[in-house]
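A protein chain is absent from this complex, but the other protein chains hold their places.
All chains are identified by letter, namely A and B, in their written order; residue positions are counted from 1 within each chain.
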Amino acid sequence: MNLERVEAQDVSKLYGRQRALWKVSLAIEKGRTVALLGPNGSGKTTLLDLFSTLSRPTSGEMRFGTLAPKDARLARGRIGILSHAALTYGDLSARENVIFYGRLHHLEDPEGDAVRLLTELGLEEAMDRLARTFSRGMLQRLGLARALIGRPQLVLLDEPFTGLDRASTERVIERIHVLKAQGAMVLMISHDLATTAALADEVVLLLRGQKVAHHQGALDTDALRTFYADHAERPRADPSERPRA
Amino acid sequence: MIKDALRIAEKDLKLEGRSKEILLTMGFFGFLAVLTLAFAFRRGDAPVASVASGSLWVAIAFSGTLGLGRAFERERENDSIRALLLSPVPRTSIYLGKAIGIVTFMFVVELVVVPAVLLFFTIPMGVEKIAWLTLLCVLGTLGYALVGTLLAASLIRSGARDVLLAVVLYPIIIPVIIAGAMGTNAIFEPQIAHADLGTWLRVLGAFDVVMLVTSLWIFEALILD
Partner (left out) sequence: MTPGAFDEKGPLGFPPVLAVLCAITGLMFCYSLHLAFYVAPVEAQMGFVQKIFYFHVPSAWVLFLSVGVAAVGSVGFLSTRGAKWDRLGNAGTELAIVFGALVLFSGPLWGRKAWGAYWVWDVRLTSSLVLVLTMVASKIVRGYAGGSAKQIAAGLAIFAVINSVFVYYSVDIWRGTHPPKVMGDLDPLMKKALWTSVFTFLLAYVCLLWMRLRLGRLEAAVDHLHMQATEAGLHD
């Protein structure tokens, strides 16, 4: 199935009394990259989980393409995820890791696709080495290969640049640009303003589970910093409101 | 669906073939458990033979819990369970694939534990007895693994995983322990008590089928948020 647009419609996620997300709406169109910014605990990972179909909203709906909300799980094959953990098996080689996931996606030629992807990401020499022996940068590139083997149309990035050296970061950014050119949708969480500036077409700021600001259009690093600072404190409408306990 | 399950099982077995961590720790622990029980149940200068069957199943249960914990910890460590859940394979394939892996590990460990029991409790065996014992262990291990895989998988994101697994698993596998130990008793008799053995084999068989069906039905609901 073809996934050309994904949308969170007024979603909330509650854990008992804890409000991880509250009435957030966000649409991602084909070819666009949306960056989620916000302090720890603002709900970014929760929102990403909702877009991954692995979590369901307490209220509101997640729409994946033309699928009915209750059929959201059918979109799974078109979604790829890369987080700060590479989601790979240390005791398998790079090639074996990617082929395994390729087979789970029922690809016709998982071996060929795996070799091609790994070569694109600069891992052709390390292909048969165990993932356990990889450096952090190589591991993340392997993780990206794993995420991309299924040719996802929605790519979720959960702080993938953490701990990466310059060279690896650039390699990953390069590959994501290729994805974008191919029309994929990207939702990314990154604390690093530089990488956000390099990739994002839109920026959304979450604060305590709510969407506080949404900027359509790319921003450079300085503009991002200003954007963040401007909205980081929720403006108080009524100055005589009760002070916090 | 079965093919996907086999692919997942193959991956687990390949991983284990390389690191051998689970097999070694499970196997060694199983052996130690038998030895401890043999020491604990002494009268005079030899362990009491009549507790041999119980000791066998206790050792299997304990090492099984260890294996379950480790197998899922491995998926949790690199969060690969998320990647598995995101792939288009049906959830039941993940369950079956993992269960096949666990059952295989337990069989390998039983290759150590059963001889240990026979040795330390001085149980005379013959070819026919070994055959029946194998069948009994297969059915019992299946029941244990089917329930254990479901429960261990559902606890994968919980805090107190290790102790919670034991808390939830042991009440449910009590029929396996009873049937296993009673069946083993029937085999360890000087003449195999075929009638009794037959009954217990049937109980285990029914348990396996019912638990498999129930687990397949509720696996998806239990593993997601």
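To be clear about the criterion, a residue touches a chain if its C-beta (ideal position, glycine included) is under 8 Å from a C-beta of that chain, and two chains touch if they have at least 3 such contacts.
All of these numbers come straight from a predicted model, not from anything done at the bench.
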Absent-chain contact - pick from B:42, B:157 or B:194: B:157
Contacting the left-out chain in the complete assembly, out of B:126, B:171 or B:190: B:171
Touch residues of chain B, complete complex, unshown partner: 147, 150-151, 154-155, 157-160, 164, 167-168, 171-172, 174-175, 178-179, 182, 199-200, 203, 206-207, 210-211, 214, 218, 221-225
Where the missing chain touches chain A, by residue: 14-17, 19, 22, 56, 208, 241-242, 244-245
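Here is the rule we go by: only the chains that are shown with their structure count from here on.
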Between chain A and chain B, centroid-to-centroid distance (C-alpha), Å: 38
Contact set on chain A toward chain B in their complex: 49, 52-56, 76-77, 79-81, 83, 85-92, 96, 100-101, 103-106, 130, 146-147, 150
Interfacial residue positions of chain B with respect to chain A in the complex: 4, 7-8, 11, 14-15, 18-19, 78-80, 82-89, 224-225
